[in-house]
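To start, I am sharing the structure in question, which I have written as structure tokens.
Complex shown without one protein chain; remaining protein chains in place.
And then subunit A:
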Amino acid sequence: MLSMEFIVASTIAMLTAAGIYLVLRARTFPVVLGLALITYAVNVFLFAMGRLAVNLPPVIRSDAAGYADPLPQALVLTAIVISFGMTAVIVVMALRAWLESGNDHVDIEQPGSEGEQ
């Protein structure tokens, strides 16, 4: 049977691989999705850093058998909120860049347009 650690680690690996592939496409929509996927990978990684525990409370109680590390859970909550905001910002930026240039390349500046104001 596959261990939980193996499944979580493979999930992180797949998310990261897909994310890197999408970011390298250098088109705004894939890049936004790619950044989101890498963010998910990092968040899951961060969550797993407190060691994986099943059916354990994240608080210490006298009658509990053990406890799950609460700190990574707090950290990942912060990271999720921040990355959600970041994704919103980058979507707006990408949309503006597309509307202004009619081009969805991340690097919309063409050679030869240097110095254009």
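Keep this in mind: a residue touches a chain if its C-beta (ideal position, glycine included) is under 8 Å from a C-beta of that chain, and two chains touch if they have at least 3 such contacts; residues count from 1.
The rule is short, and it goes like this: contacts and distances are computed from a predicted model.
One chain of the complex is hidden; its UniProt record names it "Na+/H+ antiporter subunit D", one of "Na+/H+ antiporter subunit D", "Branched-chain amino acid ABC transporter permease", "Aspartyl/glutamyl-tRNA(Asn/Gln) amidotransferase subunit C" or "AIM24 family protein".
Although one chain is not drawn, the whole complex shows that of A:A13, A:L56 or A:I82 it is A:I82 that touches it.
Counting over the whole complex, subunit A has residues 23, 28, 31, 35, 38-39, 42, 45-46, 49-51, 71-72, 75, 78-79, 82, 85-86, 89-90, 93-94, 96-97, 100-101, 106-109, 113-117 touching the chain that is not drawn.
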